[in-house]
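Every protein chain except one is present and positioned as in the full complex.
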Amino acid sequence: MAIKTFIEAIRDGIREEMTRDENVILLGEDVGKKGGVFLATDGLWAEFGDDRVIDTPLTESQIIGTSIGAAIGGLRPIAEIQFADFIHPAFNQLVSEAARLRYRSNNGYSAPMVVRAPYGGGVHGALYHSQSVEAFYTHVPGLKVVIPSTPYDAKGLLRSCIRDDDPVLFFEHKKMYRSVRGDVPDGEYTVPLGKAQVTHPGSQVTVIAYGLMAHYALEAADRVAEDGISVEVVDLRTLRPLDKETVLDSVRKTGKCLVVYEDNRFGGYGAEVAATVAEEAFDYLDGPVTRIAGPDVPGVPYNHVLEDWFMVNPEKIVAGIRKLAAY
Amino acid sequence: MAIKTFIEAIRDGIREEMTRDENVILLGEDVGKKGGVFLATDGLWAEFGDDRVIDTPLTESQIIGTSIGAAIGGLRPIAEIQFADFIHPAFNQLVSEAARLRYRSNNGYSAPMVVRAPYGGGVHGALYHSQSVEAFYTHVPGLKVVIPSTPYDAKGLLRSCIRDDDPVLFFEHKKMYRSVRGDVPDGEYTVPLGKAQVTHPGSQVTVIAYGLMAHYALEAADRVAEDGISVEVVDLRTLRPLDKETVLDSVRKTGKCLVVYEDNRFGGYGAEVAATVAEEAFDYLDGPVTRIAGPDVPGVPYNHVLEDWFMVNPEKIVAGIRKLAAY
Amino acid sequence: MAVSERSAASGSKKPAASASKKPLAASSKGPLGADLGLTTEDLLEMYRLVALARAVDERMWILNRAGRIPFVISGQGHEGAQVGVAWALEKGKDWVAPFYRSIATCLTFGMSPRDIMTAQYATASDPSSGGRQMPGHYGSHEHNIVSVSSPVATQLLHAVGLALAAKIRKTGQVALTMMGEGSSNQGDVHEGLNFAAIHKLPFVFVVENNGYAISVPLARQVAGSSVALRAAGYGIPGVTVDGSDVLACYAAARTAIARARAGEGPSLIECKVTRLTGHSSDDQQTKYRSAEELLADKSLDPVPKFRAQLVKAGILTSEAEERIGAAIKAAVHDATEFAEAQPDPDPSTAMKWVYAEDWPSETPPPWGFGDDDVAPVADAVDPSPADGVPVAADGAPAEAGH
Partner (left out) sequence: MAVSERSAASGSKKPAASASKKPLAASSKGPLGADLGLTTEDLLEMYRLVALARAVDERMWILNRAGRIPFVISGQGHEGAQVGVAWALEKGKDWVAPFYRSIATCLTFGMSPRDIMTAQYATASDPSSGGRQMPGHYGSHEHNIVSVSSPVATQLLHAVGLALAAKIRKTGQVALTMMGEGSSNQGDVHEGLNFAAIHKLPFVFVVENNGYAISVPLARQVAGSSVALRAAGYGIPGVTVDGSDVLACYAAARTAIARARAGEGPSLIECKVTRLTGHSSDDQQTKYRSAEELLADKSLDPVPKFRAQLVKAGILTSEAEERIGAAIKAAVHDATEFAEAQPDPDPSTAMKWVYAEDWPSETPPPWGFGDDDVAPVADAVDPSPADGVPVAADGAPAEAGH
């Protein structure tokens, strides 16, 4: 057991899986000598060499498309997209190809691969270095989407993703890389895909969140506890397949549900969660399923005044919880 | 006043706008001599010539990216994407560029352009010629998304889109091109963006739909009327900006809401509508906001047995209405 | 041999070491094909494949006109290039990522006429997709044929990825892909050629240039009008070949494949072919191609050309032709009968293989699979007029392209 930062846990997870299975390769922009712009892959090129740690040209569609082919050819590619914002040029390869290969070939082919990408705002990244892009991919049957919030989960889930037989998108909140620390055991543990976790038990309001928002939700839960509001926080961890059971169990117990996400509100991932809860837990609801999410502007603005306005934070969640609790 | 098919109304709308404003140009694959694979632009190349009706190479990102530049340069491009399924290679240009140009330049620049694309299933088009792609774009602030259901609306809305100062995606259900007919007046009328329409007044259940599903919803409303269930059908017409007022007014009246869409259910556009209604009309709800939508498989399968299974149809909507009405 | 080399990489012209078991010719004299290491049996089998592909294709059109299958996308005019190229690969070892016209490629690489025909009928037993994809979207894991999708050019990157895997895993495999000249303008092609060339991957890119992308002619598709010329920009060889010359296509592919296998990197082969049919059964090509052009293009038909070549060389005797013809006729008949009799997929399988496993939260729709009473599945969804706005059953567009 050791205390690790979020990014260390990810790096360790990659390294250990590459050691375990020589078919696991790493490719992306600057992942080699530089070790990635966030240093997530620092040292791996020195350790595993040119063949298994590949600095690709600046071509995201190629990174994903080549990974699909390499996966068909027996490798287990981990593709790094430098920023989630730059995954868009690969949209066609992900949605038309990776997601559909198994279904369209009636299980003749599949593309087991992991696409890692740093996402999220609050780091002065502005419109194009702050995006949450999960909603585009959680909508696509055939893709799995994972967003961990702790070093423990990050490592355990990443292991599961690499061993999974389907394409998985693994989004890492870049603000958490060095600021989030936590216990990580030494052994070869995994965290299963498709399982949410109740990270803070409570009885009056369920808050559903993931990624950085899972931390902010915990903090908001602590703050309103002082006012006597008991909050249950569910950290989704895997966004697709969604662990409906854990979510619905919690809401059926508390009767109130706040869905928190950092992405633009309209049509964001939380809309699906809210709609599902509103439909399937209707008889249990004592208040409207409410969403606290990013404002509907085209990206997080740069200037810190505007960025602060944009970002969902514990205080904004607290306000949402209070309003819902008082309903 | 004349009876026109859906596709004729679209073609007329394009022709009349091109006649009105010489800055309106048309570009896309096979839109010239061939008149488009559905013949939506038939005759326009002969009428307006090589400069204004451009057969592009088979390159969707170029079609959209060039349109953005042309719009900056003072033209009003109408870009045709041959099938909505093939808009994916242009995702980056649409989401990173067209949607954000105005915001990121603080109103220095904008990209007034219309992207037309046939979408939807039920025509034996299989995974890649049947997709509904609206959810990917309705999520993106800066884009407008329009899906008309009648020849009248198609022409009137298309006019508004061409004259609009922002990028608009205009999706046309391909099954409706020749099968849907309706009255279209002769004059230069427009239908405003951002306004839904109650196409069938009723009191017990609100059904919200758009495109082909707006027709199926009407048919389902007629069928359940025989059982004494009074349904109000709201045809959204513009998906973004969403006309919340019309939607919420209806649901606050009926107390029950069924959202119908053809796309995959999980994370589809209807999730946003359902979540909005569930949150903002909570006090009025006498039953869960329910969704009837396409199953969560990666595309409409080809074989007619599988395709019939996939497609939402009037009977499936009827079943949904009955269940909700009985709630 | 109608191969015009436009090689940019110096390494491309030296005789490449062959990893295949076919003998390399010592000289260009001798019987037809001997300089290429092709035996009489090889040539007859190549002819059989060209003619078989054509016969299967023609049958598809007949079935379409008879209303048995709703859609055809054809390889007519491309067969010579496809057989010539595919013949140079090692069947069962190398990889091919084909496109929708690749009937002859797939037949050469191991798929059977039954496999092709069940795809047209979209039967449950269709090995390409189990009836899930439109006809033309072939694929076979058994035969190392990558599953075809519709968005053009995406498969190039998959082939490049297969080549990367082959290089890293040292399997000695080569990955080859093909597409039309219009498709070659997609961004993925640029990105893939660049990556493959940087890493000297065992990859071959074949362009089957038929002069049209649906209705748009070469001059409006390909700036410079030569795809082969683009190879030099990546420092790799690019050649243009007469695609109706089966042996020229074979020769060019053999060179490229040997180079790839030797670790010298990718090559590009542009085969000039003709599209003898409309783009698909939904296309009226007379709207954009003149009668004269269509007539003239018939002279580029690879089937009579290859036949005449083999007859002239004394290889295709009338006895052999009769034998082969009869076998093809029987095979096409068998494939049609077989496919006609195969059942449709069972709707209860419709949610299978979204993922490797079934996920509890990925739930079926309220109407189940048509086998329960949640809601009836309509046998044929032909809604009658609603509110004066009829939605006809034949809503399928007359001109739906591919």
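First chain written, first letter: the chains are A, B and C, and each begins at residue 1.
FYI, a contact is a pair of C-beta atoms (placed from the backbone, for glycine too) under 8 Å apart; a residue touches a chain by one contact, two chains touch by 3 or more.
Predicted model only: the values in this text are computed from it and were never measured.
From the options B:E29, B:D42, B:E80 or B:E97, the residue with contact to the unseen chain in the full assembly is B:E97.
Here the missing chain is touched by one residue of B:R15, B:K33, B:R52 or B:K253, and it is B:R52. Touching the missing chain, out of A:A126, A:V198 or A:L248, is residue A:A126. Seen across the whole complex, the unshown chain contacts chain A at 29-30, 32-39, 55-59, 61, 82-83, 85-86, 88-89, 118, 122-129, 150, 174-182, 199-200, 212, 215-216, 218-219, 222, 265-266, 292-298, 301-306, 308-311, 313-316, 319-320, 323.
Touching residues on chain C toward the chain that is not drawn are 8, 185-191, 193-198, 219-225, 229-236. On the side of chain B, touch with the chain left out of the figure occurs at residues 23, 25, 51-52, 54, 56-57, 59, 61-62, 64-75, 77, 89, 92-93, 96-97, 100-110, 141-142, 144, 164-166, 194, 241-245.
Everything that follows uses one rule, which is that only the chains that are shown with their structure count from here on.
The chain with its CA mean position farthest from that of chain C is A. Centre-to-centre separation of chain A and chain C, using mean CA positions: 39 Å. With each centre defined as the average position of its C-alpha atoms, the distance from chain B to chain C rounds to 35 Å. For chain C, the set of residues that touch two or more other chains comprises 129, 132-133, 137, 149-151, 187-188, 354, 362. Residues of chain B in contact with two or more other chains: 85, 88-89, 127-128, 266, 296-298.
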